[in-house]
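Every protein chain except one is present and positioned as in the full complex.
Chain naming follows the written order as A, B and C, and within any one chain the residues start at number 1.
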Amino acid sequence: MIKYIFRRLIYLIPVMIITSFIAYMLVYLSPSSPAQIILKARYTSEPTQEQVEDFNEEYGFDKPILVQYTSWLNKAMHGDLGKSLTDGSDVLEDFIYSFIASAKLYFSSQLLALLIALPIGVYSAFKANSLFDRFSRAYSLVGISLPDFWLGMVLVYIFSIMLNILPSFGYTSPKNLILPMLALGLSSSFSLIRLVRTSVLEVLHLNYIRTARSKGLGEGQIMMKHALRNAMIPIVTVLGIHLTHFIGGAVAIESMFAWPGLGNFFAKAASSQDIPVIQGFVLLSAIFFIIANLIIDIICKQLDPRIDFHNESGKNNG
Amino acid sequence: MKFGMKSLLCFCLAALMMVGFVGCSNVGASSKTEQTELKVAYGKDTGVASEKGNGDMLLTIFAGERLVEVVDGEVVPSIAESWEVKDSGKTISFKIKEGLKFSDGSDLTAKDVKLKFDRNIATKNTSWTEVDRIEKIEVADDYTINFYYKDGMDGYVALAGFAEYGNTIVSPNSFQTPGDPTTPMVKFIGSGPWKVADYVKDQYTTFVPNENYSGDPVKLEKITVSMIKDDEARVLAIQSGDVDAVVDYYHGGSAYTPRNLLSSLKEEGFQVLKQEMPMTTVLAFNYTNNEAWKNLKLRQALNYAINKDEISGLFDGWISPANDAYFSDCSPYTTALGKQSYKYNPEKAKSLLTEAGITGFSPKMIVNSENADEVKLAELLQSMLKESDINLQLDVMDATKYAEVKKTADWDLCSYYIGGPERRIYSRNEGRFDKTAPEFGSSGCFTSDTIAASVQKAVDPFDEKERKAGFKEFYAAIDAETACVPLYYDAVFVVANEGVEGVEFIGSEPRFDQVTYKK
Amino acid sequence: MKKEKLLEVEQLNIKFTTSIGDVNVSDNINFTLNKGETFCIVGESGCGKSVVALSLTRLLPENAVINGSVKFEGFTISDLDDKEFAKIRGQKIATIFEQPMSCINPVMRIGEQIAETYRANFKCSKKEAKLQALKKLEEVKLPANRYNAYPHELSGGMQQRVMIAIALACNPQLLIADEPTTSLDVTVQYQILELLQELKEKYHMTILMITHDMGVVHDMADRIGVMYAGNMMEIAERDAFFKQPLHPYAQELLNVVKDPCHYTIPGTVPNLMEIFSGCPFEPRCQKATEMCKTYKPENSVRDERMVRCLNVIPN
Partner (left out) sequence: MGNNLKTGLVLIFVLAAIVFAGPLIAPYDPFEVDMSVRLQGISLAHIMGTDQLGRDLFSRLIYATGTSVKISLVVVAASMTIGFIFGSVAAFLGGAVDEFLMRIIDVFMAFPTKIFTIAIAGVLGASAFNITLALIFTSWASYARMVRGCVLTAKQLPFIDASVALGANRRYTIVKHVLPSVFQPLSTFAFQRIAHTMMMIVGLSFIGLGVQPPTPELGAMINESKNFMTTAPHLFVFPGLLISYVVFSFNILDDSLRDYWDPRIKSELVL
């Protein structure tokens, strides 16, 4: 197990190098120099040629790409991800700040989604083809067709504009969390209902459920102890894949509710060509993504003892 | 279809679910009571801590002061009690008020003033601060500071530059290494009416009265400025009662209250305070790269082809159309009401185009996507110009690309602005119409020798009468040569709850020093 | 010696309703199980024997329609509602299935699965259930340290032992064994059968065994039922059956056993969606007459022997 984790973490290194290099190249595909936009933001006016040259020299943008990249990589290895070009704040600190904001939104909304989807999905599978099942399937099918940001706008329209009881944006008070959480949670719940239903339904057809029934277990026990536990394996796997929502998937919702999460943070950095931030962000989220996948794998292992880490190639994390 | 009904039912269910989340509602106060705190929504971070910058203008207005201010086109004293212009303008000597203190209690002396200018020079913060005009700064004594100017860089425009917010004087203790202006600014200690009590980057800044302020003390006990980046979100914030006011400052078109929301805000009972600026949004020609624009008839045709009243309609009439002249009445030394030199006339535009020998004209306009109003304006222009058989091509792009494309020949028209908030009218007009000016940069408006000469006469003289005559000549010159197409006169707005009283506009920008608030 | 009847099945009809039509898998089946005996139902794959077995404990999918009466110890259990019926499952009638790997919950420790059965039927503490489970593990000859193993860590034979331990957790009176050895190695098969035999004797259980393996039948059965296409073709005592099978189908089955390399029954098992006007075996029957095509044979019974064929009368 520890060996497995170690091997997976070793795999981080090439992915980190490749993704950060791609990110670096990406910035140089850009038609414009970062100096232009960043200086303009800094001084609220068109920068002069002198300012631009000075800026490039200071941040080393006048050197060849590879030299820049290796020196950045060297610093990154030592935990120094540099400073934002726009406001000089520490990239790592900024990332952690947005990370916490994203985590609040993501985990609360996923919890909400699970709270909605689990009972509906399980009951739907249990009473397959019943009226309730048809209803919940239609509900989730319509639901997954709604864009999350639009759902957010509808919520804002109802709660902030019509009823005027919830703030429509912001981050400071716990009340601010409610609407973005609802928007994201509801929109994730739709696909989750479908997932829970199919997973449970699939499990319910398996032989060991018949065995459980033959033992004289009650339907409730069968559902909780046998069906759900097995059905949770694909659900957890998919939830793990959904972790991408954490790193930018909620960008529309975040921008809509002015939530200072990772998506918002990254979109801002990308459009202002804040190279150290883009770089650091790509690197940190690649690390996060791989670690998150690893955690999900370990959780799956807990849920499913059949998974054997030793026979599995550490390279394959898709 | 069978599931048509069902999806409908689902929507109802979803709606019911949503309504189901309704919690408790606010209990409104019945009688009005005097408030001690005001909550303000603002679109930018105040930048209390910054590596190279000087803090956002809201911060410098609230918590800082400058040597001078510009009011009604005139430079007036602030930290400087008086000044003396020597060597026919090449030296300006300021006499600083005695007894001024920073908010941390330390004294404000000429040394501290020099420190700020040293910082701007060291960090190359030359935009609008006019520090690149300066040859040398000399502290004569504790309360006297002399600025020596480079050849040809002097003039009234240089003096007005001291009112720029980038030249706000801060305490040496504001820097990471106190007294070293090249180190990052870690806190903002100024001499303004307010001081910063609390600051969370990109979230909020809290201001409390600065007890060391030399002027009239502020009336409120606290102002919290929430940073809400999204324009619509700021409006929703005041509608939902999370803030008491939404404030614009002039930021070159970003972070302002969407104009087309003002009417509905007014209807909902909010106060909408407007301050017109001596600034005009114009359509600029890319004449440096495209020869075609050197034809006066073509420039005039564009001017006749645009219906400025409809542009005003885009903003629900909250912005005045530039029908009268290139600048509104609040610009220095102008009374241009009713001049109407280029009244909307598509027929005339067409005939001018024919005269110029141009058919099937399809100019390309570049638009910065970050400014939603600019995009809408461009779409409106596109449909308007069709009336005069001009087929306007739009290319909407983000700010980065926009800045890049703007330097090339790959565009014909863009939205631009001339003049500015009061502190910038001298340098901006010089920068727009005189190629030799430091602010001219990569692209000014159309200019000619006549225009350039006239703008110098307007911004250079220290003598008011000379300046006035210069401005008249300048206004006439750009009008005669159709330097650009004036579209509308810009303004800044403050939207506030009913009980908010006493918002002042000084040098085009709103101030909350004397504000009281009853709720 | 008067034999005491444990299970009486009368007029059992089962059909599956599917989107493409009904499938009749059991056509008026009657048989009884005597206490303490092993009754084997034998037949080719796809003739409905497993369905009959599963129907007794209502483990069929929801689209199965079951008609007929099932009496257990004199009570008509086919009239019970699902909740009451659940009390019989596990406690009175237990089932073991083929492919033990897929029939044991892969994510639960095997010991817990055995203990769970006990706890589901008798009120007791977890500790008590665990003791019972350990005892059962010992009875099926699995070491006690396997209590915490997961199913995938065991071999096929061991998994079937676990299955048996689960089934026997509550000492049921009737054990339904649905092809218990089909997916196992020959040597393992033998061990499992031996174990079943041993436990049967120890607990005086009755076993209903479903199999297509005549060897197993020969070793285990006291009485034999031959099924074909949803019909019970013949029921006989073991010795009598092997001495002289009466039904042509039973004879063919034995022919295959005698010469497995060269002999096959001509034709294939019919599609159960067909409705037979005559004898379902008629198309493959070498002794068929014109009559067999039009007339459905009735059960003819003498002594302990039953046969369903127009051409054969039990003697």
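Assume a contact is a pair of C-beta atoms (placed from the backbone, for glycine too) under 8 Å apart; a residue touches a chain by one contact, two chains touch by 3 or more.
From a predicted model like this one, the values you see are computed outputs, not experimental measurements.
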(request) Could you tell me which shown chains are touched by the chain that is not displayed? (result) A, B
(request) Using the touch definition up top, pick the residue from B:400, B:447 or B:482 that touches the left-out chain. (result) B:400
(message) With the missing chain put back, one of B:122, B:197 or B:372 would touch it. Which one?
(response) B:372
(message) In the whole complex, not just what's shown, which of A:154, A:206 or A:298 touches the removed chain?
(response) A:154
(message) Can you say which of A:83, A:104 or A:194 touches the chain missing from this structure?
(response) A:194
(request) Would you mind spotting which of B:107, B:232, B:329 or B:410 touches the chain that isn't drawn? (result) B:232
(request) Mind listing the chain A residues that contact the chain we can't see here? (result) 15, 18-19, 22-23, 26-27, 29-31, 129, 134, 137-138, 141-142, 144-150, 153-154, 156-157, 161, 194, 198, 201-202, 244, 247-249, 251-252, 255-256, 263, 266-267, 269-271, 273, 278, 281-282, 285-286, 289-290, 315-318
(request) Spell out, residue by residue, where the missing chain touches chain B. (result) 1-3, 6, 231-232, 235-236, 239, 258, 260-261, 264, 310, 313-314, 367, 369-370, 372, 375-376, 378-380, 382-384, 394, 396-398, 400-401
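Just so it is clear, only the chains that are shown with their structure count from here on.
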(request) By CA centroids, point me to the most central chain in this structure. (result) A
(message) Measuring centre to centre with CA averages, how many angstrom lie between chain A and chain C?
(response) 52
(request) List the centre-to-centre spacing of chain A and chain B in whole Å, with centres computed as mean CA coordinates. (result) 38
(message) Report the inter-centroid distance (CA atoms only) between chain B and chain C in whole Å.
(response) 89
(message) Quick check on the complex: what are the chain B residues that touch chain A?
(response) 3, 6-7, 9-11, 13-14, 18-19, 21-26, 45, 47, 50-53, 124-128, 166, 184, 201-204, 226, 228-230, 233, 236-237, 239-242, 251-252, 398-401, 403-404, 438-439, 441-442
(request) Give every residue of chain A touching chain C within the complex, in rising order. (result) 205-208, 210-218, 221, 225-226, 229-230, 233, 303-306
(message) Touching residues of chain C toward chain A in the complex: what are they?
(response) 54, 57, 59, 61, 86-91, 94-95, 97, 99, 102-108, 116-117, 120-121, 150, 152, 163, 166-167, 169-170
